[in-house]
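Dumping the structure here so I can ask a few things about it.
All protein chains of the complex are present and in place, except for one that has been dropped.
The letters A, B and C name the chains in turn, as written, and every chain counts its residues from 1.
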Amino acid sequence: MLTFTIRRLVLAVPTLLFISLVIFMLLQLAPGDPMAQVPLTVPPEVKEKMREALGLGAPVHVQFFKWIVQFFWVEPQVLIDHLFGTTFSEGQLRVLSWQTRSPVMDIVVQRLPQTLWVVGMSYVLGVLIALPIGIYSAYRQYSAFDQIGTFVSMVGFSVPTFFTGVLLIVIFSVNLGWFPSIYDTTHKVTDWDSLMFQLRQMIMPVMVLALYNAAQISRFMRASMLDNLNQDYVRTARAKGLGEKTVVLVHVLRNSMIPVVTVIALGVPQVFGGAIITEQVFKVNGLGQLLITAIEANDLPMVQTLTFIFALLIVIFNLIADILYGILDPRIRYD
Amino acid sequence: MTELINQPVPSAPPRSQWRDIWDQFKTHRGALIGGIVFVVIVLAVFIGPWLWPYDPTFIDIRSRNQNPSWAHPLGTDQLGRDMLARMMAGGQTSVSVGITAMLLALFLGSLIGVLAGYFKRLDNMLMRTTDLFLALPLLPLLLVMVLLFREPLNAAFGPETGIFILIVTAIGITSWMPTARIVRGDVLALKEREFVLAARSIGTTNFRMITRHVLPNVMSPIMVSATLGIANAIITESALSFLGLGFPPDFPTWGRLLFDAVDYMQQYPERVLWPGLAISLTVLSVNYLGDGLRDALDPRIRGR
Amino acid sequence: ERGADGHVNIIYWQAPSILNPYLSGGTKDLESSSMIIEPLGRYTETGAMVPFLAQEIPTLENGGVSADLTSITWKLKPGLLWSDGTPVTANDVKFSADYCMHPEGGCAQAAKFDGVSAIDVIDDLTVKVTFSESKPNPYGPFMGAQSPIIQAAQFADCLGAKAPECTEANFNPIGTGPFRVTEFRPNDVISLEANPNYRDPAKPAFATMTFKGGGDATAAGRAVLETGEFDYAWNLQLAPEVIQQMAKGGKGTTIAAFGSLVERIMVNMTDPSASLPEGERSTAKHPHPFLTDPAVRKALSMAIDRELLVEIGYGQAGRPTCNLVPAPALYASDNTDCLVQDLAGANALLDEAGWVRGADGIRAKDGVRLSLLYQTSTNAVRQDFQALIKQWWEEIGVETELRNLSASVFFGGDPGSPDTFQKFYADVEMYANNFDGTDPEAYLAAQTCDKAPRPETQWQGENITRFCDPAYDALVAELSRTGELEKRGEIARKLNDMVTKDANVIIPLVDRGRVSAHSNTLGGVVLNVWDSELWNVADWHRIK
């Protein structure tokens, strides 16, 4: 498996380069231009000048190459400088956003805390809710618990977050006044009170997202458990006198994990990708909001960089999922 | 003595497999209710408009924002359009888009997942393609698709069918990846089971191996993907329309009705209720249908 | 007393991405930066000019503007300090102009400096702007939120191509305004504090400010009107009913003001048919098959009930209009003919013009059917308008297909996209536009023949309708030579009537105002549509 992992990691390099090229071409091809947000009162000649200043006049391959160099060569140097106080990157041009004219990576770093707090937390919570629900629903198939679980999760999945989010705001912010409707990204947790405030402002977006994630994962968990509950080895485990808990949570669960691991691993990059709509509804302004504003503003370097980071995460987490398959099921061979 | 040994075991006439499945399906209460609800929804949205006098796009400005009444059982919207008519018209689009896009995504996902899991040679290439698709930003991709294909499709199929094809394809090709990965994972494990080896020893071709041995055994994650896929497609469609990438603006869909109504949630809560309910009901009914079907297809559960 | 009122929260549903208006034309950026950096003079809520950093507004009368209209001389108030404590000098003013006029800088406000031939520092407090030819309206440079004065010391290394690299300066410009930045999170939130060196020692009343961006108008309105979390919400583009509902929350008040923003339908005078070869679609080469018929255009306009549109879409934030230039009063034509919907008249007009109804109720003449593609950007109100107008047009026998496009595509000038408003691959399209400041000259001049977007200009150009009338062009030329206000007003009104009332190539619908909301405890808010909404943020205070 080591060779497999190494091979995959090596292979990831051309894959990622190719993905970045495809993303780049896609963005080039996509209609829209960074001047869309400039008011119509600004005359076209001026807009043309602005475009040129952004480097839009350069040929496509030059733009791509410039991005590659900036992303893979300059940005790591900046990171090193930041960590060790060196000055490798001095004077070199970083990946600059067209919209803010500032280094893209700085903004990304700025957005990480709230994304992780809200989206990350909701994902963890979603998984933590989903697994027990899925397992128990399968174990007691068609019991009241299963029926209610199914109902809630399907409704949770089919009702879009732009609706549930606003609903929660209307109930808890407008009518009850319990939680703020607008997330304060500058808030810093320093003491108990500020922690409570952080929790209060997190609770609604986290619940909305967690419900959505949990709905999806629990369905896969349930289906997969059902597939395995009737296998012969389960009978053997019972014959050993193992408690139902061990039988289900150890023997059946491990065998049922492959599809669930896939779903969970696929979801992790989306944590970093942010939950665009939920972030919008609650004004969390995380990475999702960053991406969507960048797309709306046709801020290509930003979109390109962000999507590429997601691509990186996707490749990594899919590799992790593959490695986990091998660990979960020893019969799966990779070489 | 000979008679004793050689006498046939008392036997009943063989039954057909489809009969079995149907029998099992029938006894599954959830599936049955789900099926009925689904059929009712489909009938309501496709037959309903023939029976209902109002046109979904007809504006009667004098009767705007009405609460439910006999004339307008679901009320009217901010332009005085009849909500029932709009719900039915919206349902046609949402249900057809939901189901077709889901089927397309499911087909692509299962195909790619099975191929990747089954053929080691293809695995790397297909899974890297999946990574690529997962990584592509949805919005620009859709914009490009609309840019490239809207005109030709409009020319070939007319504006409505053209945009339908475009939307279904757009949703389909941007949502098959999770299914593919899940199916592949399962196939990887399944491939090492002994009955696959046994099937190979009797000369089963790869194609048949996949259709007879592999696919039926990965049915349950596919079923789950299917139910989740419908909900996903219906909601994605509304997002597309909202971004101006979907159907013309006067073309109601459930997702869009819901989206438009969210602003009016406090004044006219029923307006969010109808489309929300319709989407949830559809998804729930499909889910129960899928559950029932899965149980019916699983011989270990059947007969219990 | 400065800082006595504590903290204030402002929400803009579009988040500012940069605080240097020279690098971004976006309203959100202009308005947020207007609290930090200031121009020499601003427009008031009535459109009148008031000095800010200048001692007075230079005019012909006070001699600030030369008699031949080729130069204007500004005098700074004495004793002004930057927020870092250094004095503001005429050099900073000249530098601001140099910064924007640098050919490689891609300055978004370059149009403000159009025709400037030289900027001369006369003394520490005096700057003279010289134009290459006579400029009847010399208030482009250094007036309004678009051309504030930036600190020469801070931006000295940021000229031209280097402009974008000065992140620190762009995010935290040193200014003269009532506030200065403590933290700027692009596209998210700005934290500000009172500028200790602000010229009025009693202002601002607030010690700190949070300026939150992002989300949507509904949420912004809700946060001010219903939950009271925020004190000020900008530009609530919401259905009137929704605003009413929110106002019931009792935490705040809405305010409205009108400027020159007009929602209009543009009529394509050229043929957008997809069957034409690429490069010839929507160009003067192929006139439109039926929209070139003035009767059709007039009928389209007559069929619309503008009152109703306002009622449904804008409420207090709109009023029906028949003019392209609805304000200021000097330039606004008194045309009100279109305000009453006249379906019968429109039908009669079309009958008369020989457009007869076919079996499907759609009019046709010589095999040409009155069938339109009507496009606009995606926006709930615009979609309601589309639906309503479609119905009216169908009542006069005009078939209408609707299309909505993502704003970022529609308004993005990408020459590769078929869906931009400039390319106009549709028969009619709807959007809103206005002009900067109070002078409509450039705005009206945009409708001349040579401004039509076409392949040769990479589809850039402002004459979207491709309307072309030599008489109009001549009148525009006359306007540019006229300095006398009365006369200018007269010509402008005439130009306005030519494209709207007479030719109906531009069908104005609604004069759109701006609606913002402030909490009941926030005092001093004066909504201004001619400049930044936050123009007088120094006067804002807490009502106790």
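In the analysis below, contacts are C-beta pairs under 8 Å (C-beta built on N, C-alpha and C of every residue); 3 or more make two chains touch, one makes a residue touch a chain.
Assume contacts and distances are computed from a predicted model.
Of the names listed as "Monovalent cation/H+ antiporter subunit D", "Heme exporter protein A", "Dihydroorotate dehydrogenase" or "ABC transporter ATP-binding protein", the one that matches the UniProt record for the absent chain is "ABC transporter ATP-binding protein". Within the full complex, the chain left out of the display is in contact with A, B. Only one residue from A:2, A:83 or A:144 touches the chain missing from this view: A:2.
When the whole complex is considered, the residue among B:73, B:152 or B:216 that touches the unshown chain is B:216. For the chain missing from the display, the contacting residue among A:97, A:255 or A:278 is A:255, taking the whole complex into account.
Chain B residues in contact with the hidden partner, per the touch definition given at the top, are 1-2, 4-5, 8-9, 11-17, 20, 23-24, 192-195, 197-205, 208, 212-213, 216-217, 297-300, 303-304. In the full complex, the hidden chain is touched by chain A at residues 1-3, 5, 230-244, 246, 251, 254-255, 326, 328-331.
Assume only the chains that are shown with their structure count from here on.
Viewed as a contact network, the protein chains are fully connected, with every chain touching every other.
Farthest from chain C in terms of Cα centroid separation is B. In terms of C-beta pairs in contact, the better-connected of the chain pairs B-C and A-B is A-B.
In this view the innermost chain, defined by its CA centroid being closest to the centroid of all protein CA atoms, is A.
Across the assembly, chain A contributes residues 29, 31-32, 166, 174, 295 that each touch 2 or more other chains.
Looking at chain B, one finds that residues 143, 147, 266 touch two or more other chains. By the touch rule above, chain C contacts chain A in their complex via residues 11, 15, 17-18, 20, 23-27, 103-111, 161, 163-167, 170-171, 183, 185-189, 191, 210, 212-216, 218-219, 222-223, 226-227, 229-230, 249, 406-414, 416-420, 431, 433-436, 442-443, 457-458, 460-462. Chain A contributes residues 11, 15, 18-19, 22-23, 26-27, 29-32, 142, 147, 150-151, 154-155, 157-160, 162-163, 166-167, 170, 174, 216, 219-220, 222-224, 226-227, 230, 258-259, 261-263, 266, 269, 291-292, 295, 303, 307-308, 310-311, 314-315, 318, 321, 325, 329, 331-333 to its touches with chain B in the complex. Those residues of chain A lying in contact with chain C across their complex are 29, 31-54, 93, 96-97, 99-103, 106-107, 110-111, 166, 169, 173-174, 177, 180-182, 184-186, 280-281, 283, 285, 289-290, 293, 295-298.
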